[in-house]
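Pasting in a structure now, in structure tokens, and then I'll have a few things to ask.
Heads up, one of the protein chains got dropped from this complex, but the rest are sitting where they should.
Every chain is named by a letter (A, B and C) in the order it is written, and numbering of its residues begins at 1.
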Amino acid sequence: MNSIDKLSEIFARFPGIGPRQAKRFVYFLLSRNGDYSSELVKAVQSLKKEIIQCEGCMRFFAGNGQVSKLCSICADDARDSSMLMIVPRDIDFEAIERSGSYKGYYFILGGVVPILEKEPEKRIRIKELEKRIKSSENLKEIILAMNANLDGENTAEFIKQKYQGIVLVFSTLGKGLSTGAELEYADPETLKNAFLHRTK
Amino acid sequence: MNSIDKLSEIFARFPGIGPRQAKRFVYFLLSRNGDYSSELVKAVQSLKKEIIQCEGCMRFFAGNGQVSKLCSICADDARDSSMLMIVPRDIDFEAIERSGSYKGYYFILGGVVPILEKEPEKRIRIKELEKRIKSSENLKEIILAMNANLDGENTAEFIKQKYQGIVLVFSTLGKGLSTGAELEYADPETLKNAFLHRTK
Amino acid sequence: MNSIDKLSEIFARFPGIGPRQAKRFVYFLLSRNGDYSSELVKAVQSLKKEIIQCEGCMRFFAGNGQVSKLCSICADDARDSSMLMIVPRDIDFEAIERSGSYKGYYFILGGVVPILEKEPEKRIRIKELEKRIKSSENLKEIILAMNANLDGENTAEFIKQKYQGIVLVFSTLGKGLSTGAELEYADPETLKNAFLHRTK
Partner (left out) sequence: MNSIDKLSEIFARFPGIGPRQAKRFVYFLLSRNGDYSSELVKAVQSLKKEIIQCEGCMRFFAGNGQVSKLCSICADDARDSSMLMIVPRDIDFEAIERSGSYKGYYFILGGVVPILEKEPEKRIRIKELEKRIKSSENLKEIILAMNANLDGENTAEFIKQKYQGIVLVFSTLGKGLSTGAELEYADPETLKNAFLHRTK
């Protein structure tokens, strides 16, 4: 296989990228001068060097040569240690943190447990989660922040059952009308939740 | 204007229908035999005859020649008279009722109050709402079931301010993740609400 | 069935309209005053009265009480009688006529012949077409203006075989790049046609 096809194949494994767009990426690189490719190579190489995984929440962050392997959030004593929010992936953590509503700590599961999965422990960081929960002294509430779909619900259920007894309170994200939702087009489940969780 | 163009023009005023689809409707009628058009004419004519507006909730319903001008829901004593849900349109009422979660009474506003509207009373059935609220003996909570957008919020705010003091409790539909929502794509406002209204 | 449901059902048979939008049409009619419904009824009724089918091309047109049953195009001697363009439906005729490129006569087939159809003569106006072709004195070319899909090709093939020998020349619409098409996204068939039918 020549290197156009080889690189196309690698790009085609990127999330959401098909073979055609992958090819377009390769031609894009070819049409730029050499500096651009060098920049890409350098950035990918330094990614693996600079970025370490936080020992607290398991998310990826820029280590900057620091001794501690804790990210800025896990190292921040001012956050609320009574709450731990479990999210599937780094990008979900980013979305929540950007919303500015949550002040506790996080744990990134690294995936979800699909319905009927026989080996859930291979899909998510269950050992790391166990260690994280056991080392948390003031922990009072675990927020299972999952996508509002079947896999998300299954993942939340799996964690709940595993730590029932250890953790006192589990909570899940509130369901209801999302911004911009119209009653006419909302599904019955969403309307039901919107009514049950109405705010006074 | 010939009657093809005339009827196209009428169909083009239907919600969501452009001039092209309107024309397609006309040719569809022409290509069917006469019975179909007669059926349509008969159905439109009997609509105006049979369908009356409920004096309680203002929604349209099939009167069936009854003396009472109350729809089946307003006439149902078994429903919870402590709650009145205000919805913008008949179709919103249908969506909520189909979800099977609400057992109180309804009031159909007939529209919304857009931001900066100078004559809100021309947009919604404000007199009828007033009469409805005043005649409700056990009313404890008014649920302002609006679309989760600016006009919906403005309408809720308008009603709240108008009846503050008269009604003890106003509530609005819960906001959060709708069915199928993914954290990564949710807007900050929705994530904030999902966190604040989390369920334990 | 009450008349809301009855009328919804009728609208739901309109091309491209689902049960939900059909309901919305009904509530739209209900929310308008009586004049609007009357206007609709009147327009539908006069459609069947005023609109007649042209004996030449079979399209629907406003008769205006005229004795002749020929539409303005079929009655126009200035058009080119050596060409007859066969189109599936009235709306296709309108699209072609709007493009202003064709100056011959038309015949509206009233449908297409799907692949594997056992009774093609029930789908299209084959007897009327035969009569039209036989009564055309100067006819030299029949343009089979069909959609560029399998049913369109099948219909063209069916007509060609039926009148081979009677009509001297059959033509089909040119295939190639449509306005705005990009080479990168064009299918191989289209590119092949675009090359074969290149203009010098």
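Criterion: a contact is a pair of C-beta atoms (placed from the backbone, for glycine too) under 8 Å apart; a residue touches a chain by one contact, two chains touch by 3 or more.
Model, not experiment: these values are computed from the prediction.
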Task: Write the list of subunit C residues that the hidden chain touches.
output: 87-89, 91-92, 95-96, 98-102, 141, 143, 145-149, 169-184, 186-200
- prompt: Which residue numbers on subunit A touch the omitted chain?
  reply: 2-4, 6-7, 10, 14-16, 21, 23-31, 34, 37, 39-41, 43-51, 60-62, 64, 89-91, 94, 110
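Here is the rule we go by: only the chains that are shown with their structure count from here on.
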- prompt: Taking all residue numbers at the subunit B to subunit C contact, is the shared part over half or under half, that is, same or different?
  reply: same
Field: Whole-Å separation of chain centres (CA-atom averages), subunit A against subunit C
entry: 54
- line: In whole angstrom, the CA-centroid distance of subunit B from subunit C equals 39
Query: Could you say which residues in subunit A touch two or more other chains, in rising order?
result: none
